[in-house]
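Missing here is one protein chain; the remaining ones are kept as they sit in the complex.
What follows is subunit A.
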Amino acid sequence: MPHLTDQLSAYLDGTLTPEDAAAVASHLAECAECRGTLDDLQAVRNLLHTVPSRAPHPSLLPRTLAGLGGAAHRRATPWWMIAAAGTALGLALLLQVRLLPTPHPDRAEGAWYFQQHAVFAAAHPMSDVALASYLSGVLPYDVLREWSPSPQNP
């Protein structure tokens, strides 16, 4: 005869249907081991009932409610402010793109960079600074070209 398992706890808690409860009672009448387990479970439940209630600190609820006000305020501000900030950022990015000079097509070529660097490094001690300035958009390409090795600018 298989022993009862979680039906025992449910029986103890009175959550079984009348039919299932009757079946458990019938089993218990014949099974000393399950009766012992039921007694143990009852004792465990009684032990748990001895645990005293834990009361929260009296200031916890007021502090919590006060914190909720802050959370609500933080939520109430955003939608128009975020929209305005997003629009401003978008405009700023757009204007920056429009205002910046179009890069020289050669700039995109990697080989051009190394070639120019080698030439400038040989001709001008400050060529790295000049090239970096150009690449970062500070120095116009025309100025850079004027510094290129040439009969006027060896």
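Here, contacts are C-beta pairs under 8 Å (C-beta built on N, C-alpha and C of every residue); 3 or more make two chains touch, one makes a residue touch a chain; residues count from 1.
Criterion: contacts and distances are computed from a predicted model.
Novice: What does the UniProt entry say the missing chain is called, choosing from "Pyruvate dehydrogenase E1 component subunit alpha", "Carbohydrate ABC transporter permease", "Threonine/serine exporter-like N-terminal domain-containing protein" or "Sigma-70 family RNA polymerase sigma factor"?
Specialist: Per the UniProt record, that chain is "Sigma-70 family RNA polymerase sigma factor".
Novice: Thinking of the whole complex, not just what is shown, which of A:A32, A:A55 or A:M81 touches the missing chain?
Specialist: Once the missing chain is taken into account, the touching residue is A:A55.
Novice: Touching the missing chain, which residues of subunit A?
Specialist: These residues touch the chain not displayed: 5-6, 8-10, 13, 15, 39-41, 43-57, 60-61, 63-65, 67-69, 71-72, 75.
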